[in-house]
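Structure record follows, encoded as structure tokens.
Not every chain of the complex is shown here; the ones you see sit where they belong.
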Amino acid sequence: MAGSTWGTLLTMTTWGESHGKGIGVVVDGCPAGLSLCEEDIQEYLDRRKPGQNRFTTKRREGDAVEILSGVFEGKTTGTPVSLLVRNTDQRSRDYDDIKDLYRPGHADFTFDQKYGFRDYRGGGRSSGRETIGRVAAGAIGAKLLRELGITVTAYTRAVGEVEIDETRFDLKERLNNRLYMPDAKAALRAEAYLEELMAKGDSAGGIAECIIDGLPAGIGEPVFEKLDARLAHAAMSIGAVKGVEIGSGFQAAKSVGSVNNDSFIKDSKGSVAKATNHAGGILGGISDGGQIVMRVSFKPTPSVSVAQKTVNRRGEEADAVIKGRHDPIIVPRAVVVLETMAAFTAADLLLVSMASRMDRIQDFFRGQQEKGF
Amino acid sequence: MAGSTWGTLLTMTTWGESHGKGIGVVVDGCPAGLSLCEEDIQEYLDRRKPGQNRFTTKRREGDAVEILSGVFEGKTTGTPVSLLVRNTDQRSRDYDDIKDLYRPGHADFTFDQKYGFRDYRGGGRSSGRETIGRVAAGAIGAKLLRELGITVTAYTRAVGEVEIDETRFDLKERLNNRLYMPDAKAALRAEAYLEELMAKGDSAGGIAECIIDGLPAGIGEPVFEKLDARLAHAAMSIGAVKGVEIGSGFQAAKSVGSVNNDSFIKDSKGSVAKATNHAGGILGGISDGGQIVMRVSFKPTPSVSVAQKTVNRRGEEADAVIKGRHDPIIVPRAVVVLETMAAFTAADLLLVSMASRMDRIQDFFRGQQEKGF
């Protein structure tokens, strides 16, 4: 339990540092027979890579994933799928400027306190590159869900104070702007805001939103392994996340019961549905068959080039001089991290939920016997 | 992994339904030698009981905890501590009105979808009474922390739109008003707001805040078992919670890096500290030695007496008629649930953190040998 494994039946164990030999993940418990190739995973990794747009196209190459195990003749075998992304951009640059420094907003100080020392090169294990393992694993979770008709989609909801306007919401539009915002106008305004901050050497925070469509009702376990509790855990475990909301979230605190309650209705097919979705698709920690909605707050990128005061390893006051180019905002690249973590978490709980009912278990084993289990 | 166990080294396993024989919890992994008696736990349970104030004094009795195991001669033995609270208020009332009804905002529908049927009496397992187990277990976590000089405190931050004013913040004041608000004026306004809603048969949401003081730096594991991720999981697993924030939370999304970053400084004792605390005491998922700050959003009590439309078990449209008296707001009674869940979670991760460093492990075993381990 040193914290690098996530999941119950479907698990991922990530490893790797920013400037070590590579980053990787072992996905265990992936059911056998899922069609899987490197492109399935690369597609997701490419979305979190730096330099994916007109502003930063220079580092297009890199972060190529290799499947090392668990896939045979194009299908998962049920045994661990090991994925490796070699670090290629390991310039032997000089880290003397930061190796003793406790950069504000970074984990330098806390790693030193916990472990006595740290791999300071590029942030080591606390670097954003750590998310490569999550995204690669989560891509498998997303593929598993798609085979069952379930889709997970995340996008940028807000950049600083610039939030999308629900009336202009267009999910496909997120693919047309570099900020992954499903509102073209908001994206333009957000880009202008970011340009302004970049000119000052400062950075912005923002909000990402993630939706899950097609998840059947009944997923999530009561009490501690509620679907929302697991999703919150998954989201908050992503670096720089400071808040998580499900459905009406913090707005629910200001609402009243008669408004916030979602009435049950019969939908056009005669199934039970909800008239509204303040619940965000989860009641009592269990999916209700509606759309799952989660929002996540990211703090501004801590690496800023404006002057900052800090302290060093020896307890002396020092200037935090952050060199190099840094993303002015984390959210657009983190969108795919949130999406894949949510997918993986939902897929895991979906598998767990198969054991909830005796009648379904009997059907399952009777069915296997008939087919010659 | 059916969801009723929480923790890694220090675990709680809760059980029980609203109208079954009782509610209980098994705490495993509690270190031996902690002084513990029923009063230590009862004190916390009394804070979550109904009828603790001038408005609702009639049901003062009840919810008495019994320690069934794991304590000998006033001290924990290191073996499981089993705690039992018998349900006494099990009037054989008629549940025909709700047994087939899917009450809006409740888990009736999702439990039926997951399990095929449910114990409908008083909400069964999804009742607020489920939290008795958490509070009883968490009281032990809180006591363990106190022995190490660590205190956990939660209070009501907002009731609907009425929020406390930081300039009037007075922690002790929370004990003087029935809403557990650390601001007397805000409490008065909040009470007026609640009276108004009660008159209409409606309910309010609100925000609880939890702080941890004295937690050493170095607690929390990187990646998936970050302290904030675990706290978020713990908080979101409490019924009716829809959002969680650490430190600046959703405000961080609107801030800029140069402001949101907390500069490291040397404090008066020459130790490393932070000039501000937007981080809420956690950097990279690991405690930084500062105050841990978490805020949690609760939705309005779903049981309201205003008219609501819904659907029943047979898929027919029906009126949701909620009888009986219900709390107009969950937050004041949930404050102790949040506090104890946070304490338990922090205590667990604190024990886990003992294994982080080889030098400390060597000291530990060398020390035991010298004492005649």
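Order of writing sets the chain letters: A and B. Residues in each chain are counted from 1.
Please note the rule applied: a contact is a pair of C-beta atoms (placed from the backbone, for glycine too) under 8 Å apart; a residue touches a chain by one contact, two chains touch by 3 or more.
Note that the structure is predicted; figures quoted are calculated from it, not measured.
Because every chain is the same sequence, the assembly can be counted simply: 2 are drawn, and the full complex in the file has 4 copies.
FYI, only the chains that are shown with their structure count from here on.
A rotation of 180 degrees, rounded to the nearest 5, superposes the Cα atoms of chain A on chain B. One finds 26 Å separating the Cα centroids of chain A and chain B. Contact residues of chain A toward chain B in the complex are 1-6, 8-9, 14, 102, 104-107, 109-111, 113-116, 125-126, 130, 158, 160-161, 197, 202-207, 216-218, 221-226, 228-237, 239, 241-250, 252-258, 260-266, 270-272, 275, 278-280, 282-289, 297-304, 306, 308-311, 315, 317, 320, 352-353, 356-357, 359.
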